[in-house]
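Missing here: one protein chain of the complex. Every other protein chain is in place.
On to subunit A.
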Amino acid sequence: MSILELLGQGFATVLTPAGLGFVFLGVLIGQIVGALPGIGPAAGMALLLPLTFGLDPAIAIMMLAGIMYGGQYGGTLTSVLINVPGEASGVMTAVDGHKLAREGRAGTALSIAAIGSFIAGIGAVIAVTFITPTLSDFALRFNAPEYFLLALLGVTATASLGASPVRALMAGVLGLMIALVGADPLTGAPRLTFGQPALFEGIDFIPVAIGIFGIGEVLASLERSHAMEPIRTRFRDMLPKMSDWVATRAAILRGGIIGLFVGIMPGAGASVASLLAYLTERKFSPHPERFGKGALDGVAAAEAANNSASHGAMIPMLALGIPGSASTAVLLAALILHGVRPGPMLMQQESTLVWGLIASMFVGNLFLLIINLPLAPLFAALLRVPYVYLAPGILALSLVGAYAATLDLGTVWMCIVFGVLGWLMIKFDIPRPPLVLALVLAPMLEMSLRQSLLLSFGSLSIFVERPISAVLLVVVLFSLALPVYGALKRSRART
């Protein structure tokens, strides 16, 4: 069957009352979660994951994915109207978007951001449609050594692209250590259970994700009182002028392409994409002096990039089973919890789910454009709800959601413990996404390493004898060498 026929089948899955309803619900929740400071798309997805257990897996994944990319649209509101990014990928938008809002051009900034996100999002979904099956077919040649190196790359790449590689790698190792708890996957021998039967089945993903992202973030937000006064915007301001569109269309295109490539790379994510697109746009812009003072093309590039990246991250996740970001790590965990086995066979074994998900991203982006263009002032009103009223609700929902996932009060305690860990990680400037990525990748990493060494009778040469694994090994070593080179360069600059 051709790709377009499969996509047509995907649309048949989405264009049902349940499909449309849950995609709309997902993007709406994503829009709200993205707009609220203190809770990002990954936290929102983790919080709502237990609520999807009664749903059909395809519908559940479409809804959760909607939260992921809807969060990118929603984050624009807080960035532009109150200069507080709803999530990290909105930082570059806040730089110029809020300046534009203070000049009375909030509506223009929001509408160009929405249109840019939509165009880049649709472009990225087209790329997902055609690249994913090709990559998935190629990945069918992979064996245990390639899987080990791919999973390792998923952990090391987050370090190479972050500000503090050692801290990011430490977070990754911590995630792998958490995953060690429980029965050994091959022999069944208990590991690090310390005689506690409750730990024999290991530590669930849900309390870790909810604690690290949700509770940790809310605790950090509660340290200070939030007196937010969003800049007002009106419906009639939401219609961009032709001159604004002409001035930003190339920025949207460039931002979308950068975002797609960054999104496909494991570990990079929407924050890196928006930063890279913003810096690139400053070089291409006919008026670079406006950057930092209210450049509409800066907003367009950053928003196009972060939405494109969040869709691009779906390619390695769907084709290889390797998450490229914290949000796709949660999505991958959702697949596993719904009984779906990720990896290159996913496209064949779960064709309805995969193509339904891809088709849902076309529909979801359209919903988001409609939500954001005329309804942005309505969502802006949401920002007037005092945060102190929202925070306890988010915490309570986190604990109830954690309980609902396992029907065990022990999960609630686990959630609180990981919430404290998440808060401490924020305070000590330790990045949290590598921990969650590593936790998801840990089973694949360990199993494929042990299988590789079993195949080679303990010889490490198996990783260089196979051409694909040799290339992957070089990429892994490069991802580790890059931060070392950066550190040496900084050290030389200091001396």
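Assume a contact is a pair of C-beta atoms (placed from the backbone, for glycine too) under 8 Å apart; a residue touches a chain by one contact, two chains touch by 3 or more; residues count from 1.
Basically, contacts and distances are computed from a predicted model.
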Exercise. Given the options "Tetratricopeptide repeat protein", "Cell division topological specificity factor", "Alpha-E domain-containing protein" or "Tripartite tricarboxylate transporter TctB family protein", which would UniProt use as the protein name of the unshown chain?
Worked result: "Tripartite tricarboxylate transporter TctB family protein"
Exercise. Who touches the missing chain here, A:M68, A:L275, A:A329 or A:I430?
Worked result: A:I430
Problem set entry | Contacting the left-out chain in the complete assembly, out of A:D137, A:D184 or A:E465 | A:D184
Exercise. Of the listed residues A:R249, A:R290 or A:R450, which contacts the missing chain in the full complex?
Worked result: A:R450
Exercise. Of A:P17, A:G54 or A:G339, which residue touches the hidden chain?
Worked result: A:G54
Exercise. For subunit A, which residues lie in contact with the unshown chain of the complex?
Worked result: 51, 53-54, 164, 166-167, 169-170, 173-174, 176-177, 180, 184, 186-187, 189, 191-192, 194, 215, 219, 222-224, 386, 388-389, 391-393, 395-397, 399-400, 403-404, 407, 409, 412-413, 416, 419-420, 423, 426-430, 446, 449-450, 453-454, 457-458, 491
